[in-house]
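Of the protein chains in this complex, one is absent; all others appear in place.
Note that the chains take the letters A, B and C in the order they are written out, and that residue 1 is the start of every chain.
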Amino acid sequence: MSGSPMSGTPRSGAPTSGTRPDPGDSPPLTVAVTGAGGSGAVTAGLILLEAVAAAGLFGLLRRSAGPQIRGGESAALLRFGPAPVHCAGDRCDLLAALDWANHERFAEEIPLDADSLVLTDPAAGTPPAVVAAGDAALREIGFADSARERAGGRPNMVAVGAAGALAGLPLDALLDGAARTLAGKGEAVVAAARACIRAGFDLADPAERLRKPASAPAEIPQRWHINGNEAAGLGALRAGVRFVAAYPITPASEMLEWLAPRLERLGGTLLQAEDELASVNMIIGSAFGGVPALTATSGPGLSLMLEGIGLAVASETPIVVVDVMRGGPSTGIPTKSEQSDLNAALYGLHGDAPHLVLAALDIGDCAHTVAWATRLAWQLQTAAIVLSDQSLGQSRMVGEPAPVAEEPLAALQHPTAAGDAPFRRYAVTADGISPMSVPGEPGLAYTADGLEHDPTGAPSSRAADHADQLDKRRHKLLAHDYGPHWAEITEPADPDAVALTLLTFGACRGAVLEAAARLRAGGHAVRTVALRLLAPLRRRALMHALGDTRVLVVEQSHGAQLFHYLHAEQALPAHARSLARAGPLPLRPGEIVDAAAALIDAHRGGP
Amino acid sequence: MSGSPMSGTPRSGAPTSGTRPDPGDSPPLTVAVTGAGGSGAVTAGLILLEAVAAAGLFGLLRRSAGPQIRGGESAALLRFGPAPVHCAGDRCDLLAALDWANHERFAEEIPLDADSLVLTDPAAGTPPAVVAAGDAALREIGFADSARERAGGRPNMVAVGAAGALAGLPLDALLDGAARTLAGKGEAVVAAARACIRAGFDLADPAERLRKPASAPAEIPQRWHINGNEAAGLGALRAGVRFVAAYPITPASEMLEWLAPRLERLGGTLLQAEDELASVNMIIGSAFGGVPALTATSGPGLSLMLEGIGLAVASETPIVVVDVMRGGPSTGIPTKSEQSDLNAALYGLHGDAPHLVLAALDIGDCAHTVAWATRLAWQLQTAAIVLSDQSLGQSRMVGEPAPVAEEPLAALQHPTAAGDAPFRRYAVTADGISPMSVPGEPGLAYTADGLEHDPTGAPSSRAADHADQLDKRRHKLLAHDYGPHWAEITEPADPDAVALTLLTFGACRGAVLEAAARLRAGGHAVRTVALRLLAPLRRRALMHALGDTRVLVVEQSHGAQLFHYLHAEQALPAHARSLARAGPLPLRPGEIVDAAAALIDAHRGGP
Amino acid sequence: MTAAHGRSTEQLKASIPSLRAKDYKSDVKPVWCPGCGHFGVLAALTKTLAYLELPPEQVAVVSGIGCSSRLPAYLAVHGFHGVHGRALPLATGLKAARPELTVIAAGGDGDGFSIGGNHFLHACRRNQDLTYIVMDNEVYGMTKGQASPTTQPDWCRSKLTPHGTGMRRFQPAAIALAAGASFIARGFAGDPNGLTRLLAAAIEHPGFAFVQVLSPCRTFRPEQQEWKQLVHACELGPAHDAARAAELIQRDDGLGLGLLFEQKIPVYAAGVAADAADTLTAAERLAAIEAEHCR
Partner (left out) sequence: MTAAHGRSTEQLKASIPSLRAKDYKSDVKPVWCPGCGHFGVLAALTKTLAYLELPPEQVAVVSGIGCSSRLPAYLAVHGFHGVHGRALPLATGLKAARPELTVIAAGGDGDGFSIGGNHFLHACRRNQDLTYIVMDNEVYGMTKGQASPTTQPDWCRSKLTPHGTGMRRFQPAAIALAAGASFIARGFAGDPNGLTRLLAAAIEHPGFAFVQVLSPCRTFRPEQQEWKQLVHACELGPAHDAARAAELIQRDDGLGLGLLFEQKIPVYAAGVAADAADTLTAAERLAAIEAEHCR
C-alpha cells in the first residue's frame, strides 16, 4: 500500500509497517462492460474509470480478453468506491453487455447473483444460458438503437451513460471522462460520445440506481492514474535506473513500452534485446559500468535469465529483474495472473546464490518496491528479483500516489585508497560489502568473475576462498538493516485481541486487507502481514509479528509456495494453515473470509 | 548403496531400504600420488586401483588437478580396503610425491598427520613447508634415479612399486595392474613399467609397511570398474534411453563421451547440440516421438534448461536430465564437487511444475538411479532431474555391480480406443496418468502444448481446465507407489535404541555410512537415511523412518538446502540439526562423527 | 524404436483413402485476426500434405510461440507447440529419434530469427532432413507489435523502439546460405498455389529446407497488404553455386518469390546404424557393454 493509508490522509515518507485503519464503509461497486471485438468495451471501461476519478472516488480497472490475438471479445471490469480499491470484488453488481459474443468465456470472471443487474441490448441477441438461467435481474436497454439516433453515435457510449447513471456516477464526471479518454480522437468523436452518454444516462431508470449519485467534491486530492507496469517503470527511474535491456513478453511489455521514451528523456537507454539471455547479460554489463540497470520479463523469460542472475550474484554486480508473473507452468496462461514464480525467484539459481526477492503489494507499490529493490541491489551489490503480476501490471488504478522515498540511490562502496597492490574488489569486510570500482577509475581495474575467486578476483578453487566468498555473499544480505519496509502490517482495533493473522505477499495483499476489514467488521480481531521483502526473510521480525496467533497463509499458487517457503525458513508455527489457489481467477476477499472464519471457528475455545 | 551390502554377498533385485551391516573392521587406507604435469601421477593412481582389484579388494580413486587446462600438477587419491569404499577418508596414510610442483594446492585435499608416511624423491627438490613442517614421517626414495637405471623407466612407476609395497598390495597385483592399465601403450612400455615397479617394491622398507601384504584370494567375485558418469550412462542404456542430446560441460562430459559410441551400438544416437537450450528441447522432441531420451549437464547448463524442463512438465513429455553438480554459484568451481544445485533442481521451474528429483547415492547407484528415473519419467509422463556430482561422476571405483532391476521400461499408457472424437491426450484419469500416443499411430494425433490446455490439448485459459491439469500433474506424482527405492536406510545392531538419525542425500551417503559405522563402534546407536527420491518427498515414510530420534541432516552445500527443503515439506522435527558445508573439499566421515557426537552429548539424558 | 509405431508407410498409405486438404485441418478455431497472412500458410500446408499424400499420422509439425507458432493445433497431424524459439531443436530431436516421420518446424520471424536465431544457424549447418517454415511478418504479432529482426531499421511504430531499431535487417536467405542450408525458398501467404509448390519441394528436398513465407500481419503491419502488389517471381533462379547465390541473395530485394538456392549434399544422419554384419541382439549388445566394466 506504499504508505497510503485508507484514511485518505496523504502520508509522506516511506511506507511503514504500522497500523492502518479499516476502509470506509460504503462498499465498492463492480461494473463490467463486455462485448465483441471492436465493440469498445475497454474504451467504455476507461471512460468509467476517468469518471470515477472526476467524481473524487477511487477505482481499479481490470481487463480480460478471449483467446483471439486482436479483435476478440473483451471485458472491462471496474471496481470503485470512496476508499482506495486494491482487489477484485466477490461479485459483479452491474453488467452492461454490448453484445453476448462468447460471453460464457467471462462467466467465471463476472460472478452474477440475485443482487446483480444486467443491462442487455435486445438488438444484440438474447443473453446466454449462463446469464439467463441465473438470478440476476435483466434490463433491456437499446444501446444500438439509441446510438443510431445520434451522428457518430456508438452503443458503448450509451452503455457508459446508462451504467454510469445506475452506478451513481455524476453525469458531469462521465462527460469529463469521455473528453479525457477520447481527446486524441478529435472533437467530433468526443461530441458524439458525450451525446450518447447523455442519452444512456437518461435511459437508466433512476429507481434502479445501485448508489445515490455522488457529487464531485470541490477539491480532489492528487491522485495517480497508473497501472502497475507504469508504476514499476516510474520506480526504476526514481531510483536512478538509466539502462534497460529486455525482450518483449506478456504481461511485462507495457513496462518496457512506458520506459523506452521516458528513459530517453532522462538521457538513458532502452535496448530491445534478441532474447532474455542477452537482456540479463546486457544489464549486467551496464551495472558493471556503474549505470543502474533493469530488465522486466515474465516466467518463461525469468527461467532463461537464471544463469545470468547467478552471474550477477557471484560477480556481485547489482541488477534488478522484474518478473510480472502470469499463469504457469511453461507458457501457461500468458494473459492471466498467478503468483507461482515465487519458487523460481527464491530458489531457481544453481549453487548457493543468495540474492534479494521482493514483491510489490499493489499497483502504486510497484513504484516503491522497484525503487527500493534498486537501491538495495546497489547497496548490497547483488541481484534483486521483484515480483509483480499480471493483476498489478495490467490493471489501472485511480488511487493515491506512492511517495518518493527520501533515500537517494546508494553510493557505490568506493575503495578508500588505490594502493599499489592489485585492487581487492572482493575483499572480505565487516559488513560483507566489498569495495567496487567502475571502469574509468585509474588503478582500480579488476576482472569481475563468475568463477569462484580470491579477494582480487583471480579465479581460485581453494576451499578457504570459496568459504570466504560464500560467507561474505550471505552475510552482507543478512546483516543489512532493511528498516520497516520488509512488510506491511495492519492491526485490528484491539491489537491484543488478535487470534488470527492473515499472512500474504504481493498482489494478494489487496484481497487480504479487504477480507480483514470484513472479518473485523464481523467482530474478529485479525492482523494482516503482507511481505514485501521475501528474501532474505526477516524471520525474527516476522515471527514477532505473528506472535502466538493462528496463521493463515494466503497466496495465489497451486503449490502453496509461500507457505512452504516460510516453513523452510522455520518461520511458521506448526498450526499455520494455507489458503493457496492457482489463477487465472483473482483470489477474492470472500474466499479468504470463508477460510479465515472456518479456521477461527475450528479453534474457538483455544488453540 | 544400490543393493550391494557391505557384507559382500551379492544381492539380486533392486536396492532396498532394509538394514545393512557395518563395514568390515580393517579400515581402508588412503594413498596419494602427486606430481607436476606429465609426471604421471594419475597413471600411477590408475595402476594402483587395478592392483587393488587384482588383490580382491575394493577401491575408490579420486583425482584433483591444479588450474592449468592441461599439463598442470595433479594428484591421484586412492582409498581402498577389504570392504566397499564409498567416500574420501579423513586423512592420508601414504603420500608418494613425484615432485613438489605447486604441492601446496593439494595440501587441503591430502591431510597429513603424525601417522602419515611421505615418500619424497631427493632429486625432485625438498618438500614444501606445508609438508616439512608437519608431523608426517618423511622417507626419501630415489624414484628418478631408480627409473633412470632401467630402459624406458619412469619415476612414477617406481613410486607405484614403493607405495604399493608399503600399502600392502601384492607385487603380482601391481604388475598385473600395470599390464592392464598400460596395455594400449605397447609391450615395451609395459615391460619398463613392470621393471620399475619391481624396483620400487624392493626400495620400500618392509618394516614401514602400513598393512600386511594382502594375498589375492583364489576367486574374486565379479566387480565393477566404473566411474559415476559411466554408471549413469549404463543406467540410461539399461532403461531404454536411445537418444541423447547434450552440450559438453565439466564434470558431465565423460558421461556423454561414454554414451556416444555405445548408443550407436544399440541403434541409438548421441547428438552434440549447439547449447543447452537446444539439447533439452531435442530430448523433448525425441520423447514426444516415443524414444526415451536423456541429457546430462552441470549447474550452468541446468539453469539454461529450466524453461525446457518446464515445457516437459506442462506437456507431460517424459525426459531425464542428469545434473553432475560442481561448485557453485555461477561458473563456480567447475572441477570440484558440491551438492548445491538441489534448490534449482527442486524449485527452479517457474509456475507450479511438479516433477521428479532423484539423487544417486554412490558411483554404482548412478546406474540404478538413472534407470529408475527414466522408468518413472515414462510411467508418470514428466521430467526427472537426477542429481549426481563431481565426486561420483569423476571418481572411479572397484566395487560391487549395481544389479539390473527387474522392471522393464514402462509401457506408454495407450489409449484404449481411438474413438471418433479428438484424442483426449490430457484426459483426467483416476491415477492422473493420461493416455499418450506417439506419432505414427493413426487417429491419435494431438498437439502437445506448454500453454495450459483442455483435455484434448487445445489451449485454454479457463479456470476449470487450469485447475484440472494442475491437479492431475500433481496427483499423478503423489499417487504413485515408489516402493522401497525412495531411500536407503541402515540400522544399528539394536534398532530400538536409536537416538540419532543421520539423514542425507546423494553422494554424502558414503561419508554418512562410514560415520555411522564409527559411531556404532563407539557405542552410539545411530540410524542412517539416505534419500534417493527427493521429489515428490515421501514425507510419511520419511517421518516414519525418523521416528522420534534426534536428526542430523548432512549435506554438502553452504545454504543447507536439504535441511530447508525438508522443513518446507514439514518433514523434520523442530529439534533437527544441520551439518552443511560447501565444497570443494569432500565431506569427511570424521566431521560427521564429531557433529553427531556433539549432538548426542548435548542431549544425553533426554531430548 | 519403442512403442507402437511399427507399421510401414506403405501399409498405412494403403489403409487410408486419399485425403483432401481439409482432412489435414483440426477442429480448433484459429485465434488469428481476420485477414492474417498465417491463414494462407495453413491453407497451403494442408494442400501440400494432401498433394504429397502424406498419412497424417506420419507427419509432425512442431513450433515455438507466436501467432504463427499456433499452426500445429490447427492441423490434424501430430503436433508440438513448444516454447518460444525452440521449434528447431524439438524438430531435430524428433527427427533424430524417428527418421521415418515427415517433420516440419514452423514459426515466426521473432521465434526463428530473434530468440531462436542460434538454432537456425546450426540447423542450417546440420542439414538434417527437416522442413522449416518461417512466417515472416517483420513484427512480433503475438506480443502486440514490436520490431523483429526482419523489421526495417526505421520502423518506429513500436513504443519499444520509438526511433526504430537502428539495426540492419536480418536477411534470412543470406544467413541461411552462409550457414550452409541446402534448400532456400521464399513464398508468399497471399499466393497459396505458389506456396504449395514451394512447400512440396521443401518437404521432398532431402536435407534441411528453409522456406521464408512473407505472411502479412494485418493488425500491426497493415502496410504489408501492399505485398500483394510488390512480390515478384524471383529473378535469381535457383543458384546451385553457393558463392554465386551469396552474391545474388545479397542484392535481392527481399520480395522475390521462388526457390532461391538448392544443393544436393549428404543428409545428416544422426548416429550410424549398428554394423549390419553384427548379428547380436540388442540384449546381447547391452550385455557386452555391461561386461566392459565387469571383471
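Please note the rule applied: a contact is a pair of C-beta atoms (placed from the backbone, for glycine too) under 8 Å apart; a residue touches a chain by one contact, two chains touch by 3 or more.
Bear in mind the structure is a predicted one, so any value in this text is a computation, not a measurement.
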Displayed partners of the chain not shown (whole complex): A, B, C
Touch criterion as defined above, residue of B:Leu256, B:Ile333, B:Ala402 or B:Leu599 at the omitted chain: B:Leu256
Touching the absent chain when the full complex is considered, from A:Leu271, A:Met325 or A:Ala517: A:Leu271
Among C:Ala174, C:Cys234 or C:Leu260, the residue in touch with the chain that has been omitted: C:Ala174
Contacting the left-out chain in the complete assembly, out of A:Arg154, A:Arg238, A:His355 or A:Arg532: A:Arg238
Chain A, residues in touch with the chain not shown (by the definition above): 53, 222-226, 230-231, 234, 237-238, 240, 242-243, 245, 262-271, 273-275, 277-293, 307-308, 310-311, 315, 401, 409, 412, 414, 422, 438-451, 457-459
Touch residues of chain B, complete complex, unshown partner: 67-72, 247-250, 253, 256-258, 260-261, 264, 270, 272, 274-276, 300, 330-331
Interface residues of chain C (partner: the chain not displayed): 114-118, 121-122, 124-127, 149, 163, 166-171, 174-175, 177-180, 242-244, 246-251, 266, 268-269, 272
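We adopt the following convention: only the chains that are shown with their structure count from here on.
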A-C or B-C - the one linked by more C-beta pairs in contact: B-C
Between chain B and chain A, distance of the C-alpha-averaged centres to the nearest whole Å: 44
Chain centre separation in whole Å, for chain C relative to chain A (CA means): 39
Numbers and ranges of chain C residues touching at least 2 other chains: 31, 81, 83, 85
Touching two or more other chains - residues of chain A: 67, 300, 330-331
